[in-house]
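What follows is part of the complex, with its chains left where they were.
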Amino acid sequence: MTAAVEFLNVQRHFGTVKAVDGVDLTIREGAFFAMLGPSGSGKTTCLRLISGFEKPTGGAIRIFGQDVSDVPPNRRNVNTVFQDYALFPHMNVRDNVAYGLMVKGVDRTKRHAKAEEMLSLVKLSGYGDRKPGQLSGGQRQRVALARALVNEPRVLLLDEPLGALDLKLREAMQDELKALQHRLGITFVFVTHDQHEALSMADSLAVFNEGKIAQIGTPEEVYARPATRFVADFVGSSNVLPPDLTRSLGGPARWSSLRPESLRLATGGDAKLTGPVRALRYLGAGTRVVIDAKGTEIAALIPAGQPVPPEGAAAGLTFDAPALHVMEGEK
Amino acid sequence: MPSEDRPSLGLRLGALGGLLFLHLPILLIFLYAFTTEERSFQFPPPGLTTKWFAVAWFDRPDIWPPLWLSLKVAAIATAVALVLGTLVSAAMSRASFFGREQISLLILLPIALPGVITGMSLRSAFGMMDIPFSVWTIVLGHATFCIVIVYNNAVARFRRLSGGILEASADLGANAFQTFRHILLPNLGSALLAGGMLAFALSFDEVIVTTFTAGTGLESKTLPIWMLDELIRPRQRPVTNVVAIVVFVATFFPILIAYYLTRGGSETAGSGK
Amino acid sequence: QMTAIGAGEGQVDIVAWPGYIERGETDKAFDWVTKFEAATGCKVNVKTANTSDEMVALMNEGGFDLVTASGDASLRLVSGGRVQPINVDLIPSWGTVDDRLKSAPWHTVDGVHYGVPYMWGPNVLMYNTEVFKEAPTSWNVVFEEMTLPDGKSNKGRVQAYDGPIHVADAAQYLMAHKPELGITSPYELNEDQYKAALDLLRQQRELTSRYWHDAFIQIDDFKNEGVVASGSWPFQVNLLKADGQPIASTIPSEGATGWADTTMMHVDAAHPNCAYMWMEHTLSSNLQSDLAVWFGANPSVPAACTDGRGMSTAESCTANGMDDFEKIRFWTTPVSKCSQGECVPYYRWVSDYIGVIGGR
Amino acid sequence: MTTQAILPERGLPDRLTATFWRRPRLLLVLLLTPPLLWLGVVYLGSLAALLWQSFYSIDEFSGMVVPEFTLKTYAELFRPSNLDIIIRTVGMSAAVTLGCAVLAFPIAYYAARYARGRWKAVFYLGIMLPLWSSYLVKVYAWKLILAKEGIIGWAATGMGLGGVLDAVLAIPVIGGNSLSTSYIGTFLVFVYVWLPYMILPMQAALERVPTSMLEASADLGASRSQTFRTVILPLAMPGVIAGSIFTFSLTLGDYIIPSIIGNSANFIGMAVYQFQGTAGNIPLAAAFAVVPILIMLVYLTLARRAGAFDAL
């Protein structure tokens, strides 16, 4: 199976700003690939390199094995769902969706039929005559999706498509997107800075930091075995333990991470970490308890229903040995 | 457009050609301020001289009253337009009310209807009400079409100004006047400046309405009317060119300054969002 | 009607043809205002008008004391009640006025004088001497398509006056070339004669690239537009000559229309005393003499040609046609009641001429 | 905490603020009264006065207005030669508007999309400065450019293109003896003087077209020209319409240009000016004035529907 998208040491510098700085990447066909990273880490630039709106200043990009350095955006069979949707305000929904076919010269009835099909795919049949201005955020998002899918692209790029939606709608759209990708089998490349979204949707993800890839792998790998402190911290709010603390807990003298949910309150003498409770945060499904273990703040997630020590009281935490993950990426 | 997109050759030629088209006649005006002919021009000019600048400065006292009058009329008309234009735009930027559409049409009317009509109707109204021609009748005509210029600039700024900052001001304890003074005016300022400049320019160069609303005496001869008289009655014709280019050069820097002010203004006003 | 002249009001507002009232600004030698202002304390404000119609309109609107009305305007002003009778007894120099003009019908109605004669002259044929080695002898160079002496067609190289009174020029041309129409006066045309005149004008439209109503634009056109022949005023001829252009003028064999202007006073003149003083000044000062030279016209006071008060001489007056008075058919307003019985009135001339210029 | 929950009222400004707050309509009325008095009473009043006069007529010989109600003047308006004037003017206005739009587009587009930093300032000045140089002097400069023995003729002869110029001038109706005495000349000068009024709103509209819209179009496979036709042009349309309000109305009413450049055929502006000023036929002038008023009202209604008012 060829890779859908390959980056070979790709660079994109803007003057002195190294937006993308030596990225190697392989996205396999049919993947739901997420790009995760803080603001300004180069995610959007990577996406624009794939769609052709940016050209690499170094390295090469291949789409389905073919070098695309000379292929302009309109000739790449890659479509994008833009963050702000970028729907054409002067066209109705149907014409927006049919746009990609119109510019190809497909005749009116055919393209309208296809547009209707796409609209029903995103559950918007009957909205064809509305203008984008008359739709809600979630509906616009789905129109943008339908519009990007009408050309049957082999790769669909999505730049934070859910960023502007509210939580409820966002969760619903996450499910829909996931289902859609499943059904169509197209390669999805999905940019987000929301780690929950990346973890729950992707089957493979790259964590970006300052124009470089900090880690690449499945959500489980990235979450449970972060390669660096940055990843541990960014993907879920992990506890990062310095080398001496790691060693005192039985590990090597290296940086390690410990997920809050793998910690529990110690009963009796099995406490591995002790200290006063610094903060309590009720999260519904549980309570986040932060203790101060000799200068290092350690957070633990106590499931709902269990007793929680009051703020200021001394508490002890324990965990199962395998939960302590030593980060290879850090010296 | 992709960030490396370059304008096509055709576009560049079109844009450049267009700008040249806008400026070639002005170069000609410059050239003929130096011609040696006195009455009517022919091409190419038979000779060049700088004497017309001296003539305009020393020998032509008749230039100054029209120049001052035009400055005065434009200043008053702009001031009136600034006040009235700001008032309507403030009202129009508020929530919708009955008659809003009609008012926007009404504001637009003086610029959308040809100047002859504005001029002629004002003239016949003056005639009916026995209002004698004066500086004020000229101002009246000019202010009428200057309002829309100010209004357009101000209303666009109002639209961009997030309503939030006015509420924020009240929220922090400012009364309506303090909000106007400290928040609204500074944010509207550059838009008003741009609108005012354009209004001033329009008024300063207006002939058509003015011919109807100005009397016939010397005391109501604005600079454009003076030029019209000069042009259909050529004596020392290069002097009109001298006056034209002096005005042109004198406005160069104000326009440039206004550009930078309004540009900066639009950026800061946008950041409130 | 005034019976006595009081102190001047400090100013007088006059509607005049361009070039009629000079204060030495165009040419230092020609000034007949400054001394008047100094002597009377009446400041002279001039509003120039380019056509008779414009003059009538300005007078109808009011705000002026005097107007230098041509014959095609004067009677309209009288019948409209816009001008007042003149008490010639208050004008000491009245007696010096040319007898041919004293009671001319364009300003005297039922024996009542409505103004003081100002100046008269012909509408000459102005031509380019490089094209016409010899003066053209007929108006046909502006009415009929033809090859001019330089071997090129006259199409696009001639002009005509942009005023309805130009219909009279066409009628006068027809008087000579189509006697069967029986035109006796170019200002009194019955329907057939009028139609023939309009047809001629339509033919002229084909030749004319632009009509002139602004003397200075006509000057520009002779310089830059390749115009070589046109009906014109001596004024333009003189200015172009002074500029060193190859220009001359002539009165062709068909004769010429002409204008005889009268200084008339508005019924509501705000400065009547200054106005009377000005009227007297027009007759007694250097005005008649210098204006005659300046404009290429003829003074209403014959003595001005010879008494050395200005630049005119007996020769210059003769050259301007002082003796051609009888040959000139002066502008008068066409009215429906005429010697032929029923004639086409002026308002139809106005709208039809707009149509002709518009190509209809 | 010592501060009060409700602060005391301090003087008149606070009291007025409270009044405005309680009665927002009052503020609105205060804001609108002065401008509405000015525009509604002075301007509309004058227009009404003018229109009223179109129902008077004129005494044909003396030229005095007869203040009696009649439709005679309107009958006169529909005389063929007057209809010619209306058609000629509207045709010219439409042509000038089109010409301005075509010429303005590259300038506005370049200024909006590509000009950056100093170039942006150059474009701004380049568009604004001509507005500041006297309209009359510019028109007379054009007379010299277009004259038979003017610059274009001189340049054409110099470059051996005299034949081309003659061929252009030989085009029936719009041609003529020289550029300055033909409709082509009138058209050129109109386009020239009104061009900035088209560029400004057009540029503003183009600047509002988001880049992502153009990218979306390219992304969906559209070529540059397809993007231009299907996205840029429709989105810039309100700006074009806004500009056309200016160019159309300015052409519709101008009387100076056609009386200096052109073949002496009347335009509405000239006719109005002549009937009112020269001929003193105010009723007919007023009746003529009704024509552009009606045209512009229809035009404005259509423009508002197209959303052009927001683009002004």
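Which chain is which? They are A, B, C and D, in the order written, and residues in each are numbered from 1.
To be clear about the criterion, contacts are C-beta pairs under 8 Å (C-beta built on N, C-alpha and C of every residue); 3 or more make two chains touch, one makes a residue touch a chain.
In this text the structure is predicted, and so the values were computed from the model without any measurement.
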The full complex in this file has the stoichiometry A x2, B x1, C x1, D x1
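Here is the rule we go by: only the chains that are shown with their structure count from here on.
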Averaging each chain's Cα atoms, the one nearest the global Cα mean turns out to be D
Contact-pair count is greater, between B-C and B-D, for B-D
Whole-Å distance, C-alpha centre of chain A to that of chain B, is 54
CA centroids of chain C and chain D: separation to the nearest Å works out as 39
Residues of chain A that touch two or more other chains sit at 53, 73
Residues of chain C that touch at least two other chains are 61, 214, 217, 220, 223-224
Listed in rising order, the residues of chain A that touch chain D in the complex are 51, 53, 72-75, 78-80, 82-84, 86-90, 99-100, 102-104, 147-148, 151
Seen from chain C, its contact residues with chain D in the complex are 49-51, 53-54, 56-58, 60-61, 76, 79-82, 155-157, 162, 208-211, 214, 217, 220, 223-226, 333, 335, 345-347, 350-352, 354-355, 357-360
Chain D residues touching chain C in their complex are 59-64, 76, 79-82, 84-85, 88, 143-144, 147-150, 176-178, 180-182, 259-260, 262-266, 271, 274, 276-280
